[in-house]
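Only a single protein chain was left out; the remaining protein chains are all shown in position.
Naming follows writing order (A, B and C), and every chain is counted from residue 1.
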């Protein structure tokens, strides 16, 4: 499948207060690359994304037991992309797949941060990553140990910037506290879940951090695992090769939230359909565009499993500019989950 | 000898306040590996321990003139253990064996810390150790020089954590004072002697340090070199291949403590026999379990010289949970050496 | 062409407050080496300069899309100059030529500073440069990120000193503020444009910095791209191989300043002719000498495109000593652009 003619030009945003620029749409390997998308499929998605101006590719040691990193690394090599043209990330926390032991291969101890990084770089066939994330907070390891360990990665040239994923605001503030105290580098970005249905952390909890430490966001799950595309409004579509996976996914979801809540979400999503139609975009594009409309979002990480999906996602770069204050208000009324504004007076 | 079926599952403990986890029972090379236990015997003990979940193997440059490190390094290679699954330590202070000169190869000068580390890593065939210990305090080297030298090892990737062995509480506090002043990393663990007969340092002297710096303990000599197993209550057992060594050992002991004191200890130990019987464990297991019952102990380093002994030691992981407050009180009354509690009010 | 007999001995000056000495006249690659001067021509100029005592050769990643660095690197190799005898600089900011992407290859983010440095060293075939410049201020990257990135280059041995080019005085002061706060190394030199027609930044704006941080200056464009040589007083000379380039240059200049302003400058320059004649030097030598007469100038970077020009420039080392206070006053009256003196009272 070749690149459509009418795609918008990619937009690049600074990663929070840092001097690094990432494409507003990026590609991530969670649940897909190295997993249920095969090698050739991954290569094709990455190539399509790169050709659309995507420069940021996101990974983690924990994705598909390291396969995700391997396949991404192979694609980078295969297409001979210049290292300085791309922004590669990975995340450390769940290194259990690479061990026989139940301990020390998970979390943010100095041991796992250093050993995990070396193993990730080997799988990626890279000398360094641009971004290294602490994939979760580790409440068993002292914050100072973790802050020092990530700075060690930066000092030894194995990573250029470090950040967090799914940390609480106060944990990020604690990390900065130790960085400041010791003259070290603090976390410049956070990777939270963010979409129309899950707003509170990005819109309220982190509010002080955008101003105080210039936190950048690379958000994942912008479509709430497909729910926001509207594809579940009539149940699970048949015949698709992912049907089985989706059955399991929804079953898992139900377990988490209850069937009633899932249905309530699907209903809300249905109400967004007319807005998408009015803007002339698919519902999935609207969902992604809505995420990009938040200026604190540096990049929305998408998990496309085909070139077509990649191209579709790129549409959001144009679509989000159509989201006028009026339309945003309309959407807020449908969603009915807008957190109260945080007022900062000090 | 194959692993018994009914062994308890290994327990892992954080090394003090750090994010590193070590098995509650660990294996050390003092007086054994590279010494009177031969190569094959060492390999077998290490394999048996590893198969029981032991992840921490302790060594020192001074053990068996470096042979201990060599044999341990060979075993790690032989069994192809993953580096991230194991915690390897060594200690620097007595490097005299590797020199013609009487000076600069002993102690904690920057010269010996750096040179000793490089030589240890070569013998171990490793790129780094997890833990590096200052094997004794060096009262001739300024504390600042030593703290800087161990941090140099960490910064250059040759060690992940540093600690001390048989330092006084105030020396550890001094090391932290310099670490704090210079923004460096302080010692996270201490390796003291600790057993039913030698309690004062661990239970009283270090008390402030558990709270103030989160000091972790990897204790050695949990059976007071076998005395607590009860095997000397009727004199020295015959026919064992270690008899001769033991004769010398006890002779040495007598020189240190006097024959009367040795007998007094043996008598005390005898009184513990009924308790062990009541709990259904050997006396040696009781002694080890008693050490593990102290929550400030991260790991008890054992010096098994056969697979059977390894397996026996593992029993302590289950046994220590049977040590109720009542039994602990009973033991304290027999031992009659419990230090007064330290009350911290500031 | 061989070296004339009567050239003055080179003068060396400290680079601001630093302990490094650079030749008062240096050779730079802007618009010339790797560009419209061919390989052999560049080699010849560098050799001629070196033989006259020039020890400082200036370059930038952005000159001639990297060709300038390549040709300079080849010359250093070809003539087997000892690394300790020469001072090599390059500058980072415009790395766009080495990328497909529009982002992250320009500016002073940690990513570009580190990646740009590695690529420059490869082109130069050197392990390190003596001086690394931030070629422009990057107002999108936090100053702290930039200061840390340049210190990383120094700590990893890829550069010995760092500085700025065409930064504002307050930006330089901010860089020092972060360096001081973090115990890092501040920028020791600035590379501004400085000549008889452009004086305000060097003579007024930076005035506090010479005293407060000991800023050194390596100035470029000492002849205002040839205007100060007097060669444009009668229009553009014919027949020279650069005529076409010069037509474009002047056309470009006119666009920038307006034709009237260009003519006014040419008129002013004409009035300097009698002074040059009185001193027995060419007008271009007078212009360069005037730059050297400023004691805050560590080195004047010239862009000779022939050996003859190199030798001519060297004359300025002798000529500037003839610039008595009376002659300087006469020149100031002609130029009529002397900034008021900065008085520092605090």
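FYI, a residue touches a chain if its C-beta (ideal position, glycine included) is under 8 Å from a C-beta of that chain, and two chains touch if they have at least 3 such contacts.
Keep in mind the model is a prediction, meaning the values are calculated, not measured.
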Which displayed chains the unshown chain touches: B, C
Options B:84, B:119 or B:165, residue touching the unrepresented chain: B:119
Omitted-chain contact residue, chosen from C:17, C:77 or C:321: C:17
Full-complex contact with the absent chain, from B:28, B:107 or B:216: B:107
For chain C, residues in touch with the removed chain: 12, 14, 17-21, 55, 82-87, 130, 155, 157, 160-161, 183, 185, 214
In chain B, positions touching the absent partner: 95, 98-105, 107-112, 114-116, 119, 138, 140-142, 145-146, 148, 152, 155-156, 182-183
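One rule holds in what follows: only the chains that are shown with their structure count from here on.
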Angle (degrees, nearest 5) of the CA superposition of chain A onto chain C: 90
Inter-chain centre distance, chain B versus chain C - centres from mean C-alpha coordinates, in Å: 64
Chain B, residues touching no fewer than two other chains: none
